[in-house]
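Here the complex is missing one protein chain, while the rest keep their positions.
Chain lettering (A, B and C) follows the sequence in which the chains are written, and residue indices restart at 1 in each chain.
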Amino acid sequence: MASAAHLWYVHRMLATGGFTITTYHFASDNGAPVCEQVMNALLDCNRGVETAYGADQFTATLAQTYSKFFERQTFVFPVPTGTAGNGLALGAVTPPYGTIFCHEGAHIVTTEAGAPEFYSGGSRMTLLPGEHQKISVATLEDGLQRHGIGNVHQMAVSALSLTQATEAGVVYKLDEIRALSAIAHSAGMKVHLDGARLANAMVHLDATPAEITWKAGVDILTFGTTKNGTMNAEAVITFDPEVAKVLSFMHKRAGHLYSKMRYISVQLLSYLEDDLWRRNALEANQNAARIANALRQCSNVDLVHPVHINEVFAILPPRLLEALRDKNIQLRSWSFRDKRQGQRMVMSYCDSAEEIQRFEEVCREAATSES
Amino acid sequence: MASAAHLWYVHRMLATGGFTITTYHFASDNGAPVCEQVMNALLDCNRGVETAYGADQFTATLAQTYSKFFERQTFVFPVPTGTAGNGLALGAVTPPYGTIFCHEGAHIVTTEAGAPEFYSGGSRMTLLPGEHQKISVATLEDGLQRHGIGNVHQMAVSALSLTQATEAGVVYKLDEIRALSAIAHSAGMKVHLDGARLANAMVHLDATPAEITWKAGVDILTFGTTKNGTMNAEAVITFDPEVAKVLSFMHKRAGHLYSKMRYISVQLLSYLEDDLWRRNALEANQNAARIANALRQCSNVDLVHPVHINEVFAILPPRLLEALRDKNIQLRSWSFRDKRQGQRMVMSYCDSAEEIQRFEEVCREAATSES
Amino acid sequence: MASAAHLWYVHRMLATGGFTITTYHFASDNGAPVCEQVMNALLDCNRGVETAYGADQFTATLAQTYSKFFERQTFVFPVPTGTAGNGLALGAVTPPYGTIFCHEGAHIVTTEAGAPEFYSGGSRMTLLPGEHQKISVATLEDGLQRHGIGNVHQMAVSALSLTQATEAGVVYKLDEIRALSAIAHSAGMKVHLDGARLANAMVHLDATPAEITWKAGVDILTFGTTKNGTMNAEAVITFDPEVAKVLSFMHKRAGHLYSKMRYISVQLLSYLEDDLWRRNALEANQNAARIANALRQCSNVDLVHPVHINEVFAILPPRLLEALRDKNIQLRSWSFRDKRQGQRMVMSYCDSAEEIQRFEEVCREAATSES
Partner (left out) sequence: MASAAHLWYVHRMLATGGFTITTYHFASDNGAPVCEQVMNALLDCNRGVETAYGADQFTATLAQTYSKFFERQTFVFPVPTGTAGNGLALGAVTPPYGTIFCHEGAHIVTTEAGAPEFYSGGSRMTLLPGEHQKISVATLEDGLQRHGIGNVHQMAVSALSLTQATEAGVVYKLDEIRALSAIAHSAGMKVHLDGARLANAMVHLDATPAEITWKAGVDILTFGTTKNGTMNAEAVITFDPEVAKVLSFMHKRAGHLYSKMRYISVQLLSYLEDDLWRRNALEANQNAARIANALRQCSNVDLVHPVHINEVFAILPPRLLEALRDKNIQLRSWSFRDKRQGQRMVMSYCDSAEEIQRFEEVCREAATSES
């Protein structure tokens, strides 16, 4: 784990002496290795010749498998990153002259280097505020009214993007998505879900793939699997054949139609097999719950957001941080939007049980010594 | 191997009954599996947590390793496909109002769905003719003169893209690249190499990485490794820190900065280890030479292009095709730019020795029975 | 009239001593002043305050007036140049991943600096050959077949652009447009007309505005008036409300929704009043016919294209050029696509009768002296 999520990639290459990698614990679920089941699937498919560009036997079953998963005809466009997925998905439903309504702290705004603008060819994001990075019905309605629908001096209202779970690790309830989708649809917008941690949200809500997406009004989504056990395998999912046609050209054009397509397709297939997605997400969510519970015992700990999935955002007192460091647990610091400084901890399917126990023990001791 | 390189991806998904996969021999080097050395490198790196987005210990050494390979400070931007690589590379050296000079049959023109236009944000390709898909000095000079440099009623002259080896499997000699680069540079253009099969060209020319690129005037290249043994791992390579800065933003923005970067970086590292690139390319080139030699014995075989690398383009007589089919060798048909119909055979590091022998035997028998 | 249609605008600004303007005769209809009727309309409307951005009393009647002209509900988007008009029109019917089929010598290809690519956000033009800059049914069909419809490795087939009259001054007959439109529509393409000299074509065909556009299958057009008497006033015309909605955003966004809209609207209104468009175009066409007839008397004159409208393309013998120069008539030289050198003469509503007579006399004398 490194100290510098924001290091300039090129600066690193320019640095003659390389760069120092500081190790943090629970720094990100992106840091986890590929899980065994997925790695085995990759090994298994690595035999013989397959036709290039998606005409292989594995890709052949992808749409069908996902259609079963989503209980509806589903179109699947594999991509290597969530940034590519969000850009592609939003670009498919937003014209260059359109605007995407989203939370001001959404990953697509803060950390994707303008992918939506790139893939849509010049659109804009209209930013909405909201606690725990969630958009409320009132905020969306107010935003739409301020913007003006059909006002040519502004950009065309075209998409609503929700992150499920949000970047604060908080989950939209099904009826919240339904209510937001209804407003969006009546304004002529499509509804997009950034599902980087969708499996974790599904586990939290105990919702089916259908319930959390199209049954709640979602038109298109970025389906994340990388953070939950695969090797850079995400997918843009849509249920609309017209949008799928648009995507098929955009997907190839951006360079995401792999020549050796089998290697991403088998991962996306393996991810659904034997509910791998659920098992991994459950493990990560439970780990986060344990960490949160441990912290709740200590005084002066501020759990900044509710802990719904595998993320714990907290402001820990210096003494507790020190106690953790003494036990060799170094946490990644985090700047909150209100400029407060704290910690972000992200759990994954492969967290060490010993490490979590150690964390719990430090908290227990801290709680005891305080009382 | 499938019959349908050009199948509409979405049509396949829409097709309820799936689609038929016809098997051809020597259909494409893209159809080969990942070679053992690279797969082992992937397995080896799949341990423990690494920092996301390129701040891992493997990516840390990438630029250094490639700098040694190219004998000069080198910036490396991993991408999953040649389409992404060419788009990104050309987009970094071509403004939206610029034009890229290239061969009318270049892969970037015929088979990449407008990636250069997408990544550059609206540029144009100016198409030049030329035998064996090669651009000559005379053709480039004529094209530049017709276009007019600094003519605002036209687009700004900005890049020359060469494919090395060309889509016809033919290699530019070092002095040919040097001469073309000199013209391009004096017109204010950058020189780009589409190196989907650069290793094969290097083996054919017995040239070093430096000689075939920057020493010959190449400013930026797409370095292909997928067709030569890896799992969707290409790289944009530049030697210019200013271009690298531009690329660092474009690369992230397009979604090519993998969160689990290690899995593409180790492949690019493994590709250079123990000259893997050379061994695999040599094998593939030699296989093609054997096939070409076998065909040369037969009458009525038209070897359409010189066989420099791992590709054989030929027009085979029906009787020979039938004899091959009788021995279970089915070739992929190919439409040449002059509308003639023939066959394309592409060899790879993992061709079966038995299959090539069988091919040779069929040819030998055909030659004997003719005389 | 200047020697340098292709002068780099900035070079001129950088030149400290200014630049020399050489005077040619019949150099371009773009060189003519604004005709009296239009200038009077501008003066008449220059009274009192009007609401900005098109909510003025003149713009209020624009759509209605053009709907009468075209005998159908018509949407009118004023623009200052044909380049803006073509870009906007094509951008409204071509997605970034689409391709526009057009003649390889079309103005949108050769002289608009990539406006279609800019306005569409990254599309491509697929170039077709054809005599007198006309596309034939056979050529279009062949082009579509080579391209492949629904092939994601290529760009989506989206628009056909015809220039009426062509850049060679030749007119498509109504049944030719109908036949081309039928093919285009069946391939899912929209049909665009570059009507820089549409009035001249209408006069030549004696066709109504409806006949030459939507009745022949045209979906969208650039309606030129500048070359025929106005002050930089063109319009994008569509009959499709959905396309009009797209255009309304694109038009504003590109900066073509004038704040003082009345000054372009009154010109477009005046252009239709008392058939001004027809009177001016008739005058220009007749002038060209006289020049062409005069040339036909002389030997060794090659009239390269049929003379349908107000343009005469010819290769004149040096002796005739000299005789014209002796009488103070200097012609603009022209490079034909086959690299031959000749002359282009463009007539306009305001050519001097005396000058044309002088031209005729020189030709008559040349013809006499030859015999």
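Criterion: a residue touches a chain if its C-beta (ideal position, glycine included) is under 8 Å from a C-beta of that chain, and two chains touch if they have at least 3 such contacts.
Predicted model only: the values in this text are computed from it and were never measured.
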Item to check | Displayed chains contacted by the hidden chain, counting the whole assembly | outcome: A, B, C
Checklist entry - Of the listed residues B:Lys134, B:Lys227 or B:Lys252, which contacts the missing chain in the full complex? => result B:Lys252
Next on the checklist: Just to verify: which one of A:Asp56, A:Glu117 or A:Asp194 makes contact with the chain not shown?
Outcome noted: A:Glu117
Item to check | Contacting the left-out chain in the complete assembly, out of C:Arg72, C:His147, C:Lys215 or C:Lys260 | outcome: C:Lys260
Next on the checklist: Using the document's definition of touch, tell me which of B:Arg72, B:His153 or B:Arg178 contacts the absent chain.
Outcome noted: B:His153
Item to check | Among C:Lys252, C:His305 or C:Arg344, residue touching the chain not depicted | outcome: C:Lys252
Item to check | Candidates C:Gln133, C:Asn200 or C:Thr226 - the one touching the absent chain | outcome: C:Thr226
Item to check | Missing-partner contacts on chain A, residue numbers | outcome: 5-6, 8-11, 96-97, 99, 110-114, 117-118, 120-125, 148, 150-155
Item to check | Where the missing chain touches chain C, by residue | outcome: 1-2, 4-5, 7-10, 12-14, 18-19, 21, 27-28, 30-34, 39, 42-43, 46-57, 60-64, 75-76, 79-85, 87-88, 112-115, 118, 121, 226-227, 231-232, 241, 244-245, 247-249, 251-260, 263-264, 350
Next on the checklist: If the hidden chain were put back, which residues of chain B would touch it?
Outcome noted: 53, 95-97, 121-122, 152-153, 155-156, 246, 248-253, 257
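Going forward, only the chains that are shown with their structure count from here on.
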Next on the checklist: If more than half of the interface residue numbers appear on both sides, call it same; otherwise different. Which is it for chain B and chain C?
Outcome noted: same
Item to check | Chain centre separation (chain A, chain B; CA means) in Å | outcome: 33
Item to check | Inter-chain centre distance, chain A versus chain C - centres from mean C-alpha coordinates, in Å | outcome: 51
Checklist outcome for this item: Cα centroid separation, chain B vs chain C, in Å, comes to 42
Item to check | chain B residues counted as touching two or more neighbouring chains | outcome: 5, 8-10, 112-114, 118, 121
